[in-house]
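Excluded from the complex is one protein chain; the other protein chains are retained at their positions.
Showing chain A:
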């Protein structure tokens, strides 16, 4: 049945599906995992790094990109589509700053990206963008924000979320472990992001990339050493927690 209604983006199926949009969401599942956490004074983005060829320059394979000094995003899905969306969002950030003399709010730029994506679900001859994005940042009021957009053009605010491959597993972990204690301070929020990623990342710290934005500070990308340190600390805490549990049960 689907095959009769899935060729053209502008055609609804009898039961109300836009199959091309749903297939675009499948493309998102092919990208590696991204997790976003909104802390009290910090926002964290963690991604599973894609394996790079020996001769490939690692710096050109990036999932976390700054849109402005106070906003950044990470995506999962088609690399080329992400490049186009990021480029348009960056131009919009600067255009907004020049026009109204204020930086964009996180919600504004998220709405811009979502509107752009929605247009491509309603145009003839174009296909939807095959990416989902997690957009994080701080507004002028000092409140941290985390938004997620998907290929259909919807956007929602989240306390914590994951997109990409194995996102469901990470989401379930976050639902269980995102508590007020877990985001009590900045380092706890970072550890939560790392623990969430380690649920699905196979080879540990060397395949993780981490970025944070603190209030009134620019985007900070963690170096490989810093990530390794954080992963080791998280590992030790996990071991200690397990030892305590086994003592209690014994």
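Quick notes
The working rule: a residue touches a chain if its C-beta (ideal position, glycine included) is under 8 Å from a C-beta of that chain, and two chains touch if they have at least 3 such contacts; residues count from 1.
Simple rule for what comes next: contacts and distances are computed from a predicted model.
A chain of the complex is left out here; the name its UniProt entry carries, from "Neuronal-specific septin-3", "Trafficking protein particle complex subunit", "Protein MAK16 homolog" or "Proteasome assembly chaperone 1", is "Proteasome assembly chaperone 1".
In the complete complex, the hidden chain is touched by one of A:88, A:168 or A:215, namely A:168. When the whole complex is considered, the residue among A:76, A:183, A:210 or A:231 that touches the unshown chain is A:76. Only one of A:17, A:50 or A:127 touches the absent chain when the whole complex is considered: A:50.
One chain is missing from the display, and on chain A it is touched by residues 1, 26-27, 29-32, 50-54, 56, 61, 63, 75-80, 82, 165-166, 168, 202-203.
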